[in-house]
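Here the complex is missing one protein chain, while the rest keep their positions.
Every chain is named by a letter (A and B) in the order it is written, and numbering of its residues begins at 1.
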Amino acid sequence: MRLEGIENPPLARVIGLPLVALGFATVVCAVLVMFSGASPFQVFGLMIKGAVGTQFAFLETLTRATPLIFTGLAAAVAFRAKLWNIGAEAQLYIGAVMTVVLGTGLLPLPWPLLIPVLMISAMLGGALVLAVPTFLKTRFGVDEVVTTLLFNFIAILFVSMLLEGVLKDPAGMGWPQSEKVVADGLLPKLVKGKRLHFGFVVAIAAAVVIWIIDRRSVLGYEMRSVGHSPKASHFAGIPVNLVLAKTALLSGGLAGLAGWSEVTGLRGNLNLDLSPGYGYSGIVVAMLALLHPLGVIAAAIFVAAVFVGADAMSRTAGVPSYIAHVMVAVSLLAMVAALMLTRYRLRWR
Amino acid sequence: MEAFEILFTASLWAAAIRIASPLIFGTLGELICEKAGVLNLGIEGIMTAGAFSGWLVVYLGGDLWLGVLAAALVGATLGLLHGFMTVPLGLSQHVVGIGITLLATAISYYAYRLAFPEVTSPPKIEPFQPLHVPLLGDIPLIGPALFQQTALTYLAFVMVVIVAWFLYRTPLGLAVRTVGENPSAAEAQGINVVAVRVGAVMAGSALMGIGGSFITLSAFNSFFFEMTNGRGWICIALVVFGAWQPGKALLGAVLFGLFDAYQLRLQQVAGAFVPYQVFLMLPYVLSIIALIVMSRRVAYPRALMVAYRKGER
Partner (left out) sequence: MGLVQMSPTILSISSISKSFGALKANDGITLTLGRGEILGLLGENGAGKTTLMNILFGHYVADAGEIVVDGVKLPPGEPKAALAAGVGMVHQHFTLAENLTVLDNIVLGTESLWFMRSGLSAARLRLQQLGDDFGLAVDPDAVVSSLSVGERQRVEILKALYRDARVLILDEPTAVLTPQEAAALFETLKKFVAKGLSIIFISHKLGEIMDACQRVAILRGGRLVAEREVKDVTRGELAELMVGRVIPKPKADAQAPGAVVLAMKQLSARRANQTLSEITFDVCGGEVVGVAGVSGNGQSLLADCISGTYRHARGSITMDGVELKSDPRFAVATGMARIPEDRHAEGMVGDMSITENVVAERYRSVEFSRFGLIDWRRAHSFAETVIKTYDVKCSGPEARVRLLSGGNMQKLILGRVLAHEPKLILANQPTRGLDVGAVAYVHAQLLLARRRGAGVLLISEDLDELLALSDRVAVMFRGALSQPLPRADATIQSLGLMMAGQGFLDAA
């Protein structure tokens, strides 16, 4: 078996194959659902209804999509430059830590100042977490995949330590959680009485900004060039390590924003349940979006819909909600294969 | 008990070897994959799937060894998927590996919840029991450490010898090493690069599956979520630490086990002064330090993470 390049893939192939990939993921999940004895049609129906069937459901999906847009952008930005940041989970938590360290009363600022300050400090926190593996990569040649993965475990333990120590809420009845962020630091809700908050708007804005950086800016150009060929970039005079460092700051900062937005928009405080794996799901979001910043918005909403829909379905149909994780993982694998097949043809001889 | 005295307790050394055992399997598995030029980031998920499937088979009434075999088969199957996507299709080894980890973990959890919708405490099985080797097992310190372990631990040590022999003494091992160094060289000598690479990933993944089954069939007696807990990632660091050599990888795994066992005991001594999370962090920090120390010294497989496309120009 071998691959043969297609010089100008037809549009049908470019659009059709990703759809086939998502269809394939659906079929795989349908088979798994059948093991539970439930009808796949009924289960998928319940999932769709639970994700977008009502105003409440749809707003819930958008709420869940918010952190995924941030972590998806974090992964997309880094992967463009071939910086394999698998540590968005850690960056998210450290961003949240920065938010509660500064936002629970330490800074007596009015909201027009406090919100930007918390935002920037969360970005700095996330950026710092990714700066370390990036430094190790550029200075010592240590593969960043493993270090960013290991940092996820370290960060969670670090947060756990803080929540049982200096950041512990004295009024928390012994639970490992932080104090609430002061009112001036909290984000307003977008719809009165619902959970969707202003963080969603910031996430959309972030995607647009990243898109502009990618298409128009010097940095975007450098990141793409370094991602495609560090060697040719170095020859042309692009400072490869500096570009990787900037990419790391941007990517880590975006993941840090996910932590900030979850704390100030949704939870109000920090505990160890802040992220059910948003960092890892962000990787899937980025790949489904073909690393396109605006595509990240759509992909994040899709992934969020799968999770929200599965949760709702699980409550009524009794099929474990882990089916959503399967769906997302199969989508990822099928999508990377589909992407390759838009540019190559399989030949058996 | 003083921090220093812990070093001379038999239980420390026994625990070190016990902790090292799954890491030995996982590290050997990853090592075979990487020797063939494929980074297998699916390891974390494959170990989880091995832990679950091995345990499930035993829970359903299968023999313990049947459980180990099932874990190996599940590992090999996931390895086949990984190998198919990264070798003939040449897809990003990073993305596919992460994808396999997410997939294997998700399916394991899904199947577990499907089989046991509402259990409060995880169902238990009768795990492997320690085998006391006569005479040798009575040697102070060394006896409990090396000769009072379960059969799976002994298998881990035997596996090191088998893998080393395979890689360095057999024609197939030479083929594996060559496809990881320079696939064109192997191709020019009539070796089917794709088959050797996919085969190596499958074999390596089978070992990872066995490593996972150690956790549920030997170290513990039940399956619960997040029990792999980053062991897979640590194995990847250990491969680098061991400079892609089975013997050194064993040394790394045992050193790691010793350190982990020591920190657990130190926690009891010094836990009052230092938060326990600091101790739990140490294994991960140690792995990162090991990566930094070894990064520039070793000759890694030249074709690691380089896709090979036959006849491409």
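Please note the rule applied: contacts are C-beta pairs under 8 Å (C-beta built on N, C-alpha and C of every residue); 3 or more make two chains touch, one makes a residue touch a chain.
Everything quoted here is computed from the prediction, not taken from an experiment.
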Among the chains presented, those that the missing one touches: A, B
Residue among B:L31, B:I125, B:L146 or B:A186 that touches the chain left out of view: B:A186
Selected from B:L155, B:A175, B:V201 or B:C235 as touching the chain missing from the view: B:A175
Residues belonging to chain A that touch the chain removed from view: 5, 7, 216-219, 221, 224-225, 228-229, 231-238, 349
Interface residues of chain B (partner: the chain not displayed): 169-172, 174-175, 177-178, 181-182, 184-192, 299, 301-302, 310-311, 313
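Here, only the chains that are shown with their structure count from here on.
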Chain centre separation (chain A, chain B; CA means) in Å: 28
In the complex with chain B, residue positions of chain A that touch it: 1-3, 5, 32, 35-36, 84, 86, 136, 140-143, 145-147, 149-154, 157-158, 160-161, 164-165, 280, 283-284, 287, 318-320, 322-323, 325-326, 328-330, 332-333, 336-337, 340
Residue ranges of chain B touching chain A (in the complex, touch as defined): 39, 41, 81, 85, 88-92, 94-96, 98-100, 102-103, 105-107, 109-110, 113-114, 117, 194, 229-230, 233-234, 236-237, 240, 275, 277-278, 280-281, 284-285, 287-288, 291-292, 295-296, 309-312
